[in-house]
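With one protein chain held back, the other chains of the complex are shown just where they sit.
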Amino acid sequence: MIRFLLNRVAGMVVVLFLVCLFTFVIFFVLSPDPAVQVCGKNCTTEAIDQIRANLGLDRPFWTQFWTFLSGLFAGRTYGTGANAVECAAPCLGYSFQSSQPVTDMIVQRLPVSATVAIGAAVLWLLAGVTAGLVSAVREGRFADRFIAGLTLTGMSIPNYVLALALQFLLVVTLRWLPFPHAVPFGEDPVQWFMNFLMPWIVLAIGAAAVYTRLTRANVIETLQENYVRTARAKGLGPGLVWRRHALRPALTPIVTIFGMDFASLLGGALITETVFGLNGIGKLAADSITKNDQPVIMGVTLLAAFLVVVGNMVVDLLYTAIDPRVRVGSAT
Amino acid sequence: MSEALLRVRGLTVAFPTASGPGEVVKALDLDLDRGGSLGIVGESGSGKSMTSLAIMGLLPKGATRSGSIEFAGTELTALRERAMRAVRGDRIAMVFQDPLSSLNPYYTVGTQIAEAYQAHRRGVTRRQARRVAIAAMERVHIEDAARRVDHYPHQFSGGMRQRVMIAMTLSMEPELIIADEPTTALDVTVQAQILDLLAEIRADTGAGLILITHDLAVVSEVADRIVVMRDGDLVESGTAERIFTDPREPYTRMLLEAVPRIDDEIGLLRTTAGEAES
Amino acid sequence: MTDAPGTLLRARNLVKEFDVRGGGLFGRSARLRAVDDVSLDVRRGETLALVGESGCGKSTTARLIARLVDTTAGTIEFDGREVQALTGKDLHAFRSEVQVVFQDPYSSLNPKHTVERIVTAPLVYQRRPIPGGARAYTGALMERVGLDPDHSTRFPAQFSGGQAQRIGIARALAVAPKMIIADEAVSALDVSVQAQVINLLRRLQDEEGFSCLFIAHDLAVVRQIATRVAVMNGGRIVETGDRDQVFDTPKDPYTRKLLAAVPRIRPEWDAARRRNEAARRAREQEDAQR
Partner (left out) sequence: MTFTPTELEVEGAQGGEAARDNAPPSPPASGRRLARAFLKDRAALACSVYILLVLLMALAAPLIVKLSGWGPYEFDQSAVDPDMAGLPLGAAGGMGAEHWFGVEPGSGRDIFARIVYGARVSMTIALSATVLTSVLGVVFGLTAGYFGGKVDMVVSRVMEFLMAFPALIFMIAVLSALPAENRQFLLVGVISFFGWPYLARIVRGQTMSLKEREFVEAAKASGASSGQIIFKEILPNLASTIIVMTTLAVPGYVGTEAGLSFLGVGVVPPTPSWGQMIASSVPWYAVDPAYFLIPGACLFLLVLSFTVLGDRIRRLAETGGARA
């Protein structure tokens, strides 16, 4: 068990290291000189050199990478003497555009992204699992085929198309919802809810469709297992057979996928946040892309990768806790 | 003592196919006395497993059942699902072929033995059910039952898993045990142990046994009456001694000739008429 | 050690270990010894049966001898050549001298290939010409194993289990091997079909004179087909001997336990049945004469 944990953590560290390296190579080696960008227009060669020295760009690649890595864990200092700027760990550098620390920018936006992700996740999990169960119980009947049609549609509609269509329908034409604008929860919970409703729906629909199919397939497959037949042969009622012998094995794999989907969503819903003007991490990334603000893009990428990798590990551990075949090795 | 425990008449099981209903069991008659043992023998596709599922009322979706199944004076085909559930597990218990896939990997064997007991005996506490589970496991000679009761199916060997399955049926003291190829997945030495165990239990509890198998040698050691099936039809039935000493149907004779013996002459094995080799 | 005359295959001190690793950086690595110091001989024209319960290493031994997996230690000598050392052309030659018939007839035939392609595959893979063309050659082989030669363009799934196993035998015969390794070749079949396939194997062996290494768990089947018997348990051979010696006077306690466990039909019933059968035949003849 401990061995398994150690293995997972070691694997995670390796992946994260590679992600850092990969990201670093792309942004600091392949892309145009950041110093020129920081300096802006009307820049002298001396000024550029000064900035290069401050950012450490004049040093060899591995040194730069090492400074970057240690910055993540221990913080780093930019420049020297009076100009020195202390950047506390985890240091992701400074935005070229606003000169704010990237870490602060991300932390500020985290609550919005988290709200979007949690709401959407609750929605798609409820809708997906429910629809999947209904589908499985009514296999082959009208309800099943109707849900199948819905899921195909849900899977196929690009979320920005859906976002625009929903806004056009609910806000412009029907005027059921206000135009999206940020309202803190404490000020007006109803407005807050209305504001987040569309992003939640948009994000949830595609995933809900996938979860519906997954649930349906798993439940139908589990019901054909021999142990379900054994449970019925024991004379257990349909309630017990379903609850104990069908649902638990059928829904366990969903935990795996849910953890990963949720983690990747936490790292920012780029398109949805942009379309609805929500100031989350996704929007931050999208904005930085248009402004070519590399430290920010890099920070967001690293955060997203970190979340996915950690999510992955949490799922593995959860799975171990749920499935006795993994938890307890076979004895003799 | 020759009171009838099970009396099946004209049992037919059909599945809908593209060309009308396909009958996998055709007008089958079976009789089993209280405490007796009946062997149903047949090759693959003979409908022997479907027969057992039909008696249990556990046919797969889409299958239809007709005919009469009278168990200890009760007509099972007339029972509602709820009443049938009270019979299943409590009065008729079943042991399946593959013990690994027949046990739920997510629960300890103790839980799985106890839940049957709890389902049929109202007001049983968890602790009582657990004690019953341990007792049942001890009865099938699983050593250290008090500890093993908390283990999961994958922690047992094949033979031990089948013992767990049998313990599960035992906890209810059923009047009839149906064992569907209980030893097919097991090694020959383990098979011998499981067959001994079944015999021991029958002697102790007086339960009736229906043994479904493709193995004539196995059935000859266990059953006092035998039914031979082929393609859903009943070919021949009678006492074990009669079937083995004086088989009347050509199919039964062929089957008996085809079995390789460990203690008989060595020579060309007889096969189905017309298909014999050179 | 001198070569006994007529020894085709000589395996000495075979060992096969598998890695059972936990995987990853901190995985605990363990080695499982599936075959532990196994030595056996197969003489020309005889059938050596290798029996044992599941997991005893008999199938792994067969795979070692067929060179489907590499040995950890030990030597295998086939027809005077060291099997482990064969490469290129010599290996191809070995492949046509030793053929394998597998347990599951469906699994051992590629579901996407026709019978013709399956049966001629050994020749094609060894880049040998097909005598008389693929169609005719397949037809002839199919007839020899009791199949309709017109069915050579069918796919495996269109045959019954017994027929599919005959296709597997036809494939093995395609290269006229000196030895056939039958790995539980009749275990998956119904008893009547099993009898047919056993009879077929015996007939073909009489005609062709190939040696046979017959792997099985069913002692009753083994007794019908073997010349000599080797009993395996826990990766080792515990007893080897002529068939009657092993079955009638087993030396090793494990062999005795194995034999005792085999379910049997009461001999007195069988005797009675044979008497009744004879009487019935006599009656029928009388009826016919009348």
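Chains here go by letter, A, B and C, matching the order in which they are written, and residues are numbered from 1 within each.
Please note the rule applied: a contact is a pair of C-beta atoms (placed from the backbone, for glycine too) under 8 Å apart; a residue touches a chain by one contact, two chains touch by 3 or more.
This one's a predicted model, so the numbers in the text were calculated from it and none came from an experiment.
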Touching the missing chain are A, C
Selected from A:Val9, A:Val107 or A:Val161 as touching the chain missing from the view:
A:Val161
Contact with the hidden chain (one of C:Ser108, C:Thr138 or C:Thr255):
C:Ser108
Cross-chain touch to the chain not pictured, restricted to C:Gln158, C:Thr249 or C:Gln285, is C:Gln158
Of the residues in chain C, which ones touch the absent chain?
63, 66, 68, 91-92, 95-96, 98-100, 102-104, 106-113, 121-122, 125-126, 154-158, 161, 168, 171, 175
Touching the unshown chain, chain A contributes residues 15, 18-19, 23, 26-27, 30-31, 152-153, 155-161, 164-165, 167-168, 172, 203, 206-207, 210, 213-214, 217, 221, 253, 257, 260-261, 264, 267-272, 274-275, 285-286, 289-290, 292, 294, 297-298, 300-301, 304-305, 307-309, 312
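In this text, only the chains that are shown with their structure count from here on.
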Distance between chain centroids, defined by C-alpha means - chain A, chain B (Å)
52
Need the CA-centroid distance for the pair chain B / chain C, whole Å please.
32
Partner chain B, residues of chain A touching it in the complex:
225-227, 229-237, 240, 244-245, 248-249, 252, 323-325, 328, 330-332
Contacts from chain B onto chain A in the complex sit at residues 56, 58, 85-90, 93-94, 96, 98, 101-108, 112, 115-116, 119-120, 151-152, 154-155, 157, 165, 168
Flag every residue of chain B that touches chain C in the complex, lowest number first.
43-44, 187-189, 191-192, 195, 214-218, 220-221, 241, 244-247, 253-264, 266, 268-272, 275-278
